[in-house]
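One chain of protein is taken out of this complex; the other chains stay put.
Just so it is clear, A, B and C label the chains in written order, and each chain counts residues from 1 on its own.
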Amino acid sequence: MPELTYREAVRDTLATAMRQDSDVFLMGEDIAEMGGSMGVTHGLVDEFGPERVRNTPISEIAIVGAGIGAAMQGMRPVVEIMYEDFLTLSTEQIVNQAAKHRYMSGGQLKVPLTIRTQGGAGWSPGAQHAQQLEAWFVHIPGLKVIFPSTPTDVRGMLWSAIYDDNPVIVFEHRLLYPVKEDVPEKLEPILFGEARVVREGEDVTVIATGPMVHRSLEAAEEAGRNGVSVEVIDPRSLQPLDEETLVTSVKKTNRCVVTHEAVTRMGFGAEVASVIQYQAFDWLDAPIERVGAKFAPLAFAPVMEQFLIPDSEDVLEGIYRTVGRKRNGD
Amino acid sequence: MPELTYREAVRDTLATAMRQDSDVFLMGEDIAEMGGSMGVTHGLVDEFGPERVRNTPISEIAIVGAGIGAAMQGMRPVVEIMYEDFLTLSTEQIVNQAAKHRYMSGGQLKVPLTIRTQGGAGWSPGAQHAQQLEAWFVHIPGLKVIFPSTPTDVRGMLWSAIYDDNPVIVFEHRLLYPVKEDVPEKLEPILFGEARVVREGEDVTVIATGPMVHRSLEAAEEAGRNGVSVEVIDPRSLQPLDEETLVTSVKKTNRCVVTHEAVTRMGFGAEVASVIQYQAFDWLDAPIERVGAKFAPLAFAPVMEQFLIPDSEDVLEGIYRTVGRKRNGD
Amino acid sequence: MAKVEAKKKGLSDERLRDFLREMLLIRRFEEKVEERFKAGELPGFLHVAIGQEAVAVGVCAALEEDDVIASTHRAHGHTLARGTSPNAVMAELYGKLEGCSHGYGGSMHLYDVERGNLGANAVVGGGLPAITGAALAFKFRKEPRVALAFFGDGATNIGTFHESMNLAQLWNVPAVFCLENNWWAESTPNSQHSPITDFTQRAVAYGMHSIKVGGQEVEPVYDAASEAIDHARRGDGPVLLVVDTYRLVGHYVGDPQVYRPKGELQKLRETQDPITKLRGRLGLSDEEWEQLDGEVTREVEESVEFAKNGTDPAPEDALKNVYA
Partner (left out) sequence: MAKVEAKKKGLSDERLRDFLREMLLIRRFEEKVEERFKAGELPGFLHVAIGQEAVAVGVCAALEEDDVIASTHRAHGHTLARGTSPNAVMAELYGKLEGCSHGYGGSMHLYDVERGNLGANAVVGGGLPAITGAALAFKFRKEPRVALAFFGDGATNIGTFHESMNLAQLWNVPAVFCLENNWWAESTPNSQHSPITDFTQRAVAYGMHSIKVGGQEVEPVYDAASEAIDHARRGDGPVLLVVDTYRLVGHYVGDPQVYRPKGELQKLRETQDPITKLRGRLGLSDEEWEQLDGEVTREVEESVEFAKNGTDPAPEDALKNVYA
C-alpha cells in the first residue's frame, strides 16, 4: 500500500490515464513547467510533452469551451481552472454548453469533459481566491459534481470523472493537497453516487464535504470523549447524490449536522437538509444544524478569516446543539 | 389608482427615477429604439436620449463591469441583462467585483448598481433562454437579490434597488410582464426584507416566488374548495430574506410548501426549507414540500417543457401531500 | 489580409444551379417558417436568414464531408446547407421526435452530428470555443479536418470571440471563423456595437490571416471560403473569413424593425438579393425559374406535412438525455 498525498494522488491518476489513453490530455494555466499554481501537475510535462500538458493563456471561458469541443470529438480533456473564483468566468460554457449539448441535441452528443478546480480558505488568500462555489453547479442538470476529501477518493473518483461520458466538475481543496494516506496499490475507480461512511456512530450524523470531513472527524473524537457517538458521512459526489446512505444514517441517529466550508446561506447543506427533513421527517429528534462559512466575503486578516470559516469547534457546537446540550455538558 | 402591467410598472419606475435624478441611466442590449427584447424600456430613449438609454454591444461582462465603475463614481446605473442565461457571462464581475468591492476596501467604496434580468419558461424558448438562476446569487454575500411578482411590488422594489447603495439583482419573469394590477397613484418604495402575505390561510403555508405566486394562488383557491385553507407568502426579496414572516406563518399552519420555477435541486426552496425546518421544527406536522422544475434542462417541445416546469396542479399536489391527503380527497 | 478576386477558374453552371436551388430552398423554407409562425403553429421564437443564403450555401459547399460546423440562433440556412433535410429541420421547429434534435432543441438548437453539425447556439459567441476545441482534436489526431464557426458581427463584441481567436491562432489549429457581417445585432447597428466597420481588423489582434468577401454573390463566397478552409486544412493556421452581407428581414420573425432607417430594407431587397443576383448571373428563363421554384416550394410544403404528421414526444421524455 503506497502512501500518497492528495496532490500526488491527483497527479498519479492523471498520469495513469494519460499513459494508457492518448485521448486524455490536460489544459490549464501554468500547468506545464510550473506544475500548476498548486504543483499538482508537476513533472507531467516531462513525461507527456507540452502538447498533452498544455499551458494556456488566461482565457477561462475559451479553455473550458475548447475542452467541450475536443470532448465532443471523443477526446477526454481535463481542464484545470486555477481557482474556483475564476470558474465564474467559465460559467456560461459550463452551464449553457457542456451541461446541455447532450440534451439539446436529443442525445446525439456526449461531452466527456473533466474540469478540475480548487479553492478554500484558511491561508489568507483574500476574497477572490478562496470561494467555494460547488453549490451552483449542483443546481444545473447535466453536470456531475464531485468533491473528494482523501487521496484514495480523489484517485478513484478523478478516474471515474475522466471516463465519465458527461461533464464532471472536480472540486479539490487547497488545504487537502498535503493530506497523506495509504492508498490501494492499483488505482480503483470509485463510482459516483456512493457516499462514504467515514466513521460510524449512533447519536448524530454529520454530513461533511471536503476539508470539513477531517474537521468533523476531530469534532467526532472530541464528542466521543463527552459521550456523544458521532457518525460522519462524506457524500463525495454531490451530483449524483447518494440520498439513501444519508437518510439511512439519520434514521438511525435521529440527528443531523451538515457542514461545508462554503457560505451556509444557499450552500450545499441547504439541499442536504431539505432532502433529510423530507425523507427522514418522522425520525428527526432535532432540527438539522448547518455549519458553514458566515455570511461575508473572505476577509484577508487571518483573525477575521478564521472567524468566518467553520472549524472543528463549530462542528462540535453543532453536534452539541443537536443533542441538546452545551459544550462540556454545561 | 392607475392600472399598470408589470412591464409598465418597471418602465414607470425607471422613467420616474431618471426624471428626478441625472445619476440614473440605463445600459443594455437593444434597450433603446427596440425597448429591450421584452419591450420593457420602450419609449424611454425618446424621453431621455441615447446617452442615458444606452444600447450596448453584446458584452455581458463589460456592461456589468462598466456599471460597477460608474456606480463607484456615485452614479446609479441600471444594467439590463437580456436573459438570465446570459448572466452566466457576467458572474465574475457580479460575484468577485460588485459584491466584494465594499468589503475588500474595508468600507471605502459603495457600488449602487442595479442589474435587471428576466427569464422563465412556458413559451418554448429552449434550454438557453429560460433558466432561473436566482439561487446562485443568494449564496453570495454582498449582493441583494429580489424577485418581485406583481406590478406594485416591482415598482416599489425596483425603486429601492436603484436607491440601494449595494448591488441588487432584480429578477423579472417573462410571463409576468403582461400581468395587470391597480397600483398606488404615487410610486411607493418597498423595503427589502419584508415578505408579503399574499393570501391568508390556516392549514398550509405556501412560500412562492415569481410566477409561482400566481400559480399558488390558483392552487390555494382550488384547495379552499376542498376544505384546505392555504396561506400564500411571497418573500419578494430573497436576500435579505424575511425569515420571521415565513417562520411565523408556518408556526401557525404547521405545514409548508416552497415553490419556484427554478430546478428544485439546490434551488432557493432548499434554503427556505432549511430555515423553516430549523426555526419551526417543533411546529411542523409534515415534511416541507418543495415544488420546482424537474431535473433537466428546458426542453423545446411544449409537451416536454410543460412536464418539467411546475404549475398550479403541482403546487396543489404539494399542498395535498403535506396535509396528508390525495387530490379530491381520495 | 488577402484580397480575394472571384477566381476565374469559375464554377460550372451546373454547380451554380445547384447553389441556386439550395439558396432558393432556404428562402422558401424561411418564408414558410414566417408564415407558419404567424399562423401560430410554431412554438418559441425564430430567426430567419433571408438575404444571407449565399453565405450559408457558398461556405458549406466549400467544406468537406468530415468537417464540422457550429451555427447560431439564425441556424436554418446553415443547417439545410450542411445537408440536413428540410423535413428534419421543420419537424424540429414543430417540436417533433423526427426533428434533427428530436424535439429537445428547437430553432436555435439544430444539431445533426452525423453531418458534422455540432449544433446551433442561442448564446451569441457560444459555439466558438468548441470549434477551437474540435479543431484542436483534429490536430491532435492528425486528421485533415476543419472546424468552422458561423457567427455574426454582434458576436465579435463578446469575450468568447476574443479568447477563441487568440487560442486558435496561438495553437495553430485548423479552424475557420466565418463572420457573417449583416451590420446589425438585433436592433443595434454596427455603429452602436463596434468601433470599426472593416471586421478584418479584428484579426490583426491575433496576427490571424483574414479574408473578406461580399456575401450577396455565391461564387466569390465559395471561392473565399475554399481559400480559408484550405489554408486551415493545410496547417497554415486559422482564418477569419469576413463575409459582408445583409439581413433582408427583421431580427426575429415578427420584428417590426422600428429601429431600421425608413427605406433601407426596400432598397436592399431590390439591389442586394443574392437569389436575384444568381438567377441573373445564370440567365435563367422564367420557365426554368418557375420549375425550380416549384420543386423547392413543394419540398418545403412536404416538410410541413412531414412535421405535422410527426410524433410528439411523451412528457416524460423530458427526463431523458440529461446524462449519457
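Criterion: a residue touches a chain if its C-beta (ideal position, glycine included) is under 8 Å from a C-beta of that chain, and two chains touch if they have at least 3 such contacts.
Since the model is a prediction, treat every value here as computed from it, not as a measurement.
A.B. asks: Would you mind listing the shown chains in contact with the chain that isn't displayed?
C.D. replies: Touched by the chain not displayed, across the whole complex: A, B, C.
A.B. asks: Touch as defined at the start, partner being the missing chain; which of C:19, C:37 or C:161 qualifies?
C.D. replies: Checking the options C:19, C:37 or C:161, the one contacting the hidden chain is C:161.
A.B. asks: Of the residues B:69, B:122 or B:189, which one touches the chain left out of the display?
C.D. replies: If we include the chain that is not displayed, B:69 is the one touching it.
A.B. asks: For the full complex, which residue in B:40, B:104, B:195 or B:219 touches the chain that was left out?
C.D. replies: Selected residue, touching the omitted chain: B:104.
A.B. asks: Touching the missing chain, which residues of chain C?
C.D. replies: Chain C touches the chain not shown through residues 157-163, 166, 169-170, 192-196, 201-202, 204-208.
A.B. asks: Mind pulling the chain A residues that touch the left-out chain?
C.D. replies: Residues 29-30, 32-34, 37, 55-61, 85-86, 89, 123-129, 294-297, 299-308 of chain A touch the chain that is not shown.
A.B. asks: Kindly note down the residues of chain B that lie in touch with the hidden chain.
C.D. replies: Listed in rising order, the touching residues are 25, 51, 54, 56-57, 59, 61-75, 77, 92-93, 96-97, 101-112, 141-142, 144, 165-166.
In this text, only the chains that are shown with their structure count from here on.
A.B. asks: Average the CA atoms of each chain to get its centre, and name the chain whose centre is farthest from that of chain B.
C.D. replies: C
A.B. asks: Suppose every chain is reduced to the average of its Cα atoms; which one is closest to the average of all protein Cα atoms?
C.D. replies: B
A.B. asks: Using mean CA coordinates as chain centres, what's the chain A-chain C distance in Å?
C.D. replies: It comes to 41 Å between the two C-alpha centres.
A.B. asks: In whole angstrom, what separates the CA-based centres of chain A and chain B?
C.D. replies: Going by mean C-alpha positions, chain A sits 30 Å from chain B.
A.B. asks: Roughly how far is chain B from chain C, centre to centre by C-alpha average, rounded to an integer in Å?
C.D. replies: Chain B and chain C have C-alpha centres separated by 36 Å.
A.B. asks: Got the chain A residues that touch at least 2 other chains?
C.D. replies: As it turns out, chain A has residues touching two or more other chains at 92, 96, 103-104, 141-142.
A.B. asks: Hey, what residues on chain C touch two or more of the other chains?
C.D. replies: 101, 103-105, 109, 121, 123, 126, 159, 322
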